[in-house]
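For this depiction, one protein chain was excluded, whereas all remaining protein chains were kept in their positions.
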Amino acid sequence: MKRVNSFRRTLFLTLFMILLTLIFLFPLFWMVVTALKRPEELATYPISIFPPQAQWIHFQQVLFTNEVTDFFGGLRNTLTISLSTTVIVAISSALAGFGFARYKARGKNFFFGIVLATMMVPLIIMQIPQYIIFSQLGILSLPWPLCYMPWWLTAAPGWAIFIFYYRQFFASLPKELEDAAVIDGCGRLRTFWQIFMPLAGPAVTTTCIFAFQWTYSDYVQPLLYLIDENQVLAVKMLMDVKIPGVKWNLPLPPIPYQMTVGIFYMVPLVFLFFAAQRYFMQGIATTGLKS
Amino acid sequence: MKKTLVVLLLLAVVAFGCSNLFAASQVRVTVMYNANEFSADHVKQFEAENPDIKIVKLETDIARFMAMSAAGNPPDIMRFNGAAVPYLANHKMIMPIDSLISKGKYLKKDDFESIVDNFKYKGKLYGFVKDWSPTLIGYFNKDAFTEAGLKFPSPTEALSYAQLADYARKLQKTEGDRIVRRGLAFWPGDINAQLEQTLIQTGTNLYSKDGSKLVLSTNPQVKAICKFFYDLAKEKVIPSPISPSETWEGSLFPGGRIGMIVYGYWYGAMSEGEQTKGKIGVLAAPQWDPKKPRVSPSFNVVGGVISSKTKNKEAAYRVFDWYFGGPPAKERASSGWGVPAQKSLQGLVATDTQLGKDRAANLKEEMKYIKFGNSSPYVLPDIYENSMRKNFELALKGDISFDQFLVNVENEVNKQIADNKASAKKKK
Partner (left out) sequence: MTANITPAALQKNKPVKNVYKFFQREGTAFYGFISLWLLGFISLQLFPMAAALVISFTNFNGMSFDNTVFIGWSNYLEAFQSADAYYSMGQTLLYAILSIPLTLALALGLAMLLNQKLIGRGAYRTAFYLPTMVPIGATALIFKAILDSNTGFLNLFISLFRPNTVINWLTDYGLYCLVVMGVWSCGTQMVVFLAGLQGIPEEMHEAAAIDGASKLQIFRHVTWPLLTPITYFQVMLAIINAMQMFVPAAVLSQADSTSQFWNLKHSMLVFPAHALQQMMSSQRFGYGTALVWLLFIMVLIIALFVSKTSKYWVYYAVDQEEGGAKK
């Protein structure tokens, strides 16, 4: 009796999960079939779900020609910006988070309050003043890859949410670690770098994944700071997608090609998630985000 | 980590040095323009012809434009609508180009079509037209006309708006409440544009003469025009917020999903689709009042302006001159995606198909009746556009009455004009 029940339960659960997955994946399925249609086929009535003839050539055109968009140029820019920013953010946020977690000082709670408050300040309010600062510093007309300086400069102080996150993480480590380091004659910075950072692997992974994904998909900042030749994929996908062979281009980018670029755009993110998901889970679990 | 920092710093220093070197040998001209109009190929082509100038190409983005302007470093050449010129010129953000034209290579004053006056403010020319269209020229689907038992309209004789609406209702095809084929669509599908261009035909203006007031509720023509579109929208014969198109109408029409599309001359270049090849006819710009002399309006004339803060006028103008008068202009003129603003470039479009012939015949006729509207030097057109769209949607949904819709728009825009004027005075 019990076995039958458990079998039924498994069956039910599996079916339920498959149904859920289908619902979640339906928009993605739509993305793929749209990518495979010819631009004119989007205007037919009644709509066809599957294209009469799948246009796999779109995939080829996006990857192997520059006629749709400079895909690999965009990808190179996107990866440069996301990787460099991620590395800087992961380290600098850890520094500040470590300070907040491990040392007592007057004004600490005040500054931590500010860290939390800055999470709530809408970024749009600072855009133009920040632009003026960067413009005055003269870093907006530098050649590649220094044109990504605005990201590095905003990443160098760390991001509030990650500072908070690292603080939680470092606060959960035992006090004895530090005492041992002092006995070994380590300086503060070395204690941080050689003793605490190696223990923070999962936390670093989590930070990196989120920082990477957010930088990767942002298009508001790149639109503000970058010139066309250094532009990232997220912007190119919205503004600079053409139909190969059509010289005079439409007021709107052709949707099937946009979708095709979008699919390739996702590939690095999917890889990253696959590669890092185990650490990623651990990272959040060990922090426990207590208090 | 220290080492990395040092290396990074060094790199930065080197790069600063390099960029200064660049700056010494090459003049940089910043161009903010849409990528599909000022392409990477154009940049390459220009730089090959003019090795002493480097084009820094940016995507059009109003937030960036504002940030750059506020930082005192706006792009040298920008894409703007002619309607924005009075505001930009009045605020001294762009500069007159009259004196530069005489020294330039391509653009010649006696070659300009009258449409170029769209970029004039107080007698001075502030920019140039990329290309333009008589915006009420339309296209129709012959199959749909045959199906509805209608006679094909002539490409040179104008329909009246009433006829247009009548045709549109007959062309509308539904399955239940589902729209299989819409009767009519306008470019761009918003009420502000529809009012703006139709109003040009009545000889009245959106703004008072000095641009200090938006005049809607006291102009009976405005009310009549808006009511016309309001009724069509209510019947869902034209796309509107209560019945939006599922995708851009420009891509629905070639698929036979729209009976008539009033999109302007430029659209003819892409109006034929695979199933509709050879089945597209040209509609002359419809007339609001057929008893009055014929007028073919052109609005939303897009082109370029040069910033008043540009550091190197001559170099900026060379790029400007090249793009608006040089090889790219010729390329555009022969593509049929708009009418050139120079007399010498007219008639380069190929006319080997029936559609091509119809378009040419139609254009020749329309060119005799071209007129355009006015705008205010105190506000950019956007505020009128936003306000119209918002209140029209509310009116269509029944949240506000039709009369309230015009009153609201007028109040919102005029309040802004008054505020802007007052602050300008205070400063002085």
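Every chain is named by a letter (A and B) in the order it is written, and numbering of its residues begins at 1.
Following the convention adopted for this analysis, a contact is a pair of C-beta atoms (placed from the backbone, for glycine too) under 8 Å apart; a residue touches a chain by one contact, two chains touch by 3 or more.
Bear in mind that the values here come from a model prediction, so they are computed numbers and not experimental data.
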Chains still shown that are in contact with the chain withheld from the display: A, B
Full-complex contact with the absent chain, from A:71, A:148, A:225 or A:265: A:265
Option from A:53, A:194 or A:277 whose C-beta touches the chain left out: A:277
Contact residue for the chain not shown (choose from A:63, A:121 or A:246): A:121
Which residue of A:83, A:142, A:199 or A:220 touches the chain not shown here: A:220
Hidden partner chain, residues of chain A it touches: 13-14, 17, 20-21, 24-28, 30-31, 34, 45-47, 92, 95-96, 98-106, 108, 111, 114-115, 117-126, 128-130, 132-133, 153-154, 156-158, 161, 163, 167, 170-175, 178, 185, 187-190, 192, 210, 213, 217, 219-220, 234, 237-238, 251-252, 255, 258-259, 262, 265-266, 269-270, 273-274, 277, 280-286, 288-291
Interface residues of chain B (partner: the chain not displayed): 62-63, 65-66, 69-70, 74, 91-93, 176-179, 188-190, 241-248, 379-380, 382-383, 385-386, 389-390, 393-394, 397, 416, 419-420, 423-424, 426-427
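Keep in mind that, in the parts below, only the chains that are shown with their structure count from here on.
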Chain A-chain B separation of Cα centroids, rounded to whole Å: 36
Chain B partner contacts - residues on chain A that touch it in the complex: 39-40, 42-45, 70, 91, 127-128, 131-132, 135-136, 138, 141-143, 146, 149, 193, 220, 223-224, 227-229, 231, 235, 239-240, 242, 247-253, 255
Touch list for chain B against partner chain A, complex: 1, 11-12, 15-16, 18-19, 22, 28, 34-37, 40, 43, 56-59, 61, 63-64, 66-68, 70-73, 180-181, 247-248, 250-257, 269-270, 273-274, 331-332, 335, 337
